[in-house]
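Every protein chain of the complex appears in place save one, which is left out.
All chains are identified by letter, namely A, B and C, in their written order; residue positions are counted from 1 within each chain.
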Amino acid sequence: MTGIIKTSSAASVKQSRRGAEESPLAKWALIAVALAFSLVFLLLPLVNVMAQAFVKGWACYWSSLTQPDSRAAIRLTLIVAAISVPLNVLFGLAAAWAIAKFEFRGKSLLVTLIDLPFSVSPVVVGLMFIVLFGLQGFFGKWLGAHGIKIIFAVPGIVLATIFITFPFVARELIPVMQATGTEQEQAALTLGASGWQTFWHVTLPSVKWGLIYGIILCNARAMGEFGAVSVVSGHIIGRTETMPLRVEALYQGATGASTVAAFCRGELAGAPGLVYAGDQDFPRMETGERISGSRSRIVDR
Amino acid sequence: MGHKRFSALPGFGLTLGFTLFYLSVIVLIPFAGLIVRALGLSWADFWHLATTDRALAAYRLTFGASLVAAVANAVFGTLLAWVLTRYEFPGRRLLDAMVDFPFALPTAVAGLTLANLFTANGWLGRYLVPLGISGAFTPLGVVIALTFVGLPFVVRTLQPVLQNLEREVEEAAATLGAGRLRTFAAIIAPSLLPAVLTGFALAFARAIGEYGSIVFISGNLPFKTEIAPYLIVMRLEEYDYTGAIALAVVLLVSSFLLLAAINLLEQWASRFQD
Amino acid sequence: MSIELKNVSKNFGGVAAVNNVTFSVKEGELMALLGPSGGGKTTVLRMIAGLEMPTAGDVFIRGRRVNDLSVQQRNIGFVFQNYALFKNMNVFKNIAFGLQIKKWKRADVRERIAELLNLFGLEGLDRRYPHQLSGGQRQRVAIARALASKPSVLLLDEPFGAVDARIRQELREWLVRLHHELNVTTIFVTHDQEEAMEVADRIVIFSRGVLEQVGTPREIYDQPANEFVARFIGVMNVLETEVRDGKARIGELEFPAHGQMDGQKLRIGFRPYAVQISSDLGLYQYQAVLRHTFFLGVLLRVELELPSGLTVRARMTKEEYSHQGLADGRRVSFQIRQCRVLAREEAALPAETDLSFQAPPLLGENI
Partner (left out) sequence: MIGAASLGWVAGKELTLLNVSYDPTRELYQDFDAAFTKYWEVKTGEIITIQQSHGGSGKQARMVIDGLQADVVTLALAYDIDAIAEKAGLLPPGWQQRLPHNSCPYTSTVVFLVRKGNSKGIRDWDDLIKPGVSVITPNPKTSGGARWNYLAAWGYALKKFDRDEGRARDFVDRLFRNVPIFDTGARGATTTFVQRGIGDVLIAWENEALLSVKESGKDEFEIVTPSLSILAEPPVAWVDSVVNKRGTREMARAYLEYLYTPEGQEIAARHYYRPRLESVAQKYAGMFPRVSLFTINEVFGGWRQAQKAHFSDGGIFDQIQRAGR
């Protein structure tokens, strides 16, 4: 039996595509335009941030990093991210499962609502939480009477961050789950797997890279959010200042050198994202290849 | 696989239930709070607060600049995604990685950096300003900042779609005698359209809400370079909560309507997909 | 009885996909569910598996009513049309998945998988990932995975749909051999009647959610229950006749009418092999011109044109053709030895097929 069965797919993969490709002139013109655009909107800002950060050298970078207040800000930022990202991941997985694997009424309204936090101004987000939990707000008096602090404390910062980063994981996962379909899950069910087992062993691995990318985006935004957190944080140095607020504080703190320090920190806050950005290139490509690979195999048949 | 019948898949109730619960707690209740506060106003008061000529000028700038930036992103983002997926050239992977940079950079730093670049003595400004192109403290500056923050949405939405596009279809068009432009217009563009619209919608939506990067690059002059979210902040500085809430509700409702409209548009555009 | 369906129906949003179906499958039997696409056969298979719940009726596996059992509890093996291999797992892990779920001991899992790899000719491929396998290999992995935990029944959805024609033939033979070897009750879905005839012990034919006939390939071919079956299986000449003077007539042709009333319309069908041809013009009842000859290997098929313009298809061996000295354009005489009255769907057939002698062209011409 072995060896009889071979597909001809390998032969058909690499073909000359001369007829279906741009002329070299057009191709390089397109690349040139894209590069010019990227130069202005990606490369120059990046280099500028770096240049500002290092204009006074590593010493400044290091000293602004090691101030106790900066360390506190870093710690707080990490805590906030550590709470808000997992919650949003949980939500993203649940929402993507419900939306990608089932049909129900009101689905498109639900998708729109999930998108909504994207477009809400951070200022408005802050305002909403103040309207709810502020001393003059709906629950303010009650919370005050019970000694519970939400805004101008960590819970408020966490809430604002969750709101701002709400759609990232779900938005990444929904299309990936839709693309993978449901056959693998059904197969797992026929093999006796329970719903959870199916989810853990089959669904999760198949959306792994989409999930990781979503987490990276969610995390980068959670650690970088400024506007909304600024409104609800209270800016108490060493207590409720997150990294981006600290950046702003340093920027506002004194003229001259401190501005540079601020940029150092700006660069720092951006750095995790960039590291991820470099890394994610690989998994995302792989996902793309996997999806397109499986499609072309289906076409081959 | 036309219709979906997954009655055997478990977890629908659980996941939808959790989704709705979480959505309510995080998004809907805060929204409701804001709306209830706004309902406390009489309609005439609300209308007056939400439509002062200054507010109208701010809406015009916010929505106009967002639209321009989203269109620019739809065009150049598509181009960038195309170049990144279809061509091999030096620095491609680096460029690919850089696309996420605007996501990762805190918006305030982004605004400062862009202002740095485009002011008269900045790296770009020193060549552009003598030509009469002021990229900082003008409406153009707002567009620049919004283009920057919205760029990854279009590129990242389009890349997987471009990768999955079946080259056979393009080849089929070629065998039928279609030139490259014709193929693009008739074959590729329609299948990219839903993704372009999605990216456009995300970039647009993000732009309407953007605040951090703009305050540093726009100049914030009333009637000229003042965006709506900044006006909200100003109302708050005046301790004018109702004025701020009225503006916030206008922004909220319009972005919701916009997203809903674009979702419908996406459905229409993807009517050929299975 | 290994599997039994009693009055099973399934609606999707008010549309009846399966309508009141009853049949049973014997222990160890290899059963085909055959029908055109959209006929409801896949839905029936999925209801047996527990992937769909019947709207009405009962499903029994080994005498036990399983309506209320979830898919996990039914102990079935299911092979999906596109195999649904877990892309993130290699061959070994794919096959081991169900065993691990059922908490087999590690050593037992290894032993079972080695056995299966050997049985399925997959030795040495256990570390490969699905995208590194050929279509046929993928299918065999899918079947091995389904069979690993020794299910009471193996269900296959269009098992040969996704591979090319040459491999399909090999796989068919392999499936028959495998079935003989394992003797596990097997049901597969197909839209290819040739495949069903060749592989299955018995066939269930569906059309538009309705069960048309159950039987062995021979029974179905020789005694189609109705015109749909007749035309779906093999080639058949179908004529719309009218009873006059106690005989069903069309053009020159007449058939026994078994006491039907005059004026009654009857649809008459006969297989090409029932037509006997002679170059001796006086030998048989009807005369015609041989218009076209189709060489199909040992057999060949001819088209006869009657003076009235009717066309009749006939089948003969090569030897007979040359013995008779036939050629295109020759005048011949012929007779029809056997015909059936196709009782069902008399009124439902569209008008333009009235005079058609043609079976659906896709169907197995060489039968």
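Here, a residue touches a chain if its C-beta (ideal position, glycine included) is under 8 Å from a C-beta of that chain, and two chains touch if they have at least 3 such contacts.
The structure presented is a predicted model; accordingly, all values stated were derived computationally and were not measured.
For the chain excluded from display, the touched partners among the shown chains of the whole complex are A, B.
Within the set B:Leu84, B:Val215, B:Ala228 or B:Ile245, the residue that contacts the chain not displayed is B:Val215.
Within the complete assembly, residues 25, 53-54, 57, 115-116, 119-122, 137, 215-216, 219-224, 233-240, 243 of chain B touch the chain that is not shown.
In the full complex, chain A touches the omitted chain through residues 83, 130, 133-137, 140, 144, 147-155, 158-159, 234-239, 249, 251-257, 259.
Assume only the chains that are shown with their structure count from here on.
The greatest centre-to-centre gap from chain B, using C-alpha centroids, is found for C. By number of C-beta pairs in contact, A-B leads over the other of A-C and A-B.
Chain centres here are Cα means. That of chain B falls 55 Å from that of chain C. Separation between the centroids of chain A and chain C, computed from CA atoms only, is 52 Å.
Counting partners per residue, chain B has 8 as the residues that reach two or more other chains. For chain C, residues touching at least two other chains, in rising order: 50-51, 70-71.
Put simply, chain C touches chain A in their complex at residues 49-51, 70-72, 75-78, 80, 82, 84-89, 97-98, 101-102, 120-123, 131, 134-137, 145-146, 149, 162-164, 167, 170, 174.
By the touch rule above, chain C contacts chain B in their complex via residues 12, 46, 50-53, 70-71.
Interface of chain B with chain C (complex): residues 3, 5, 7-8.
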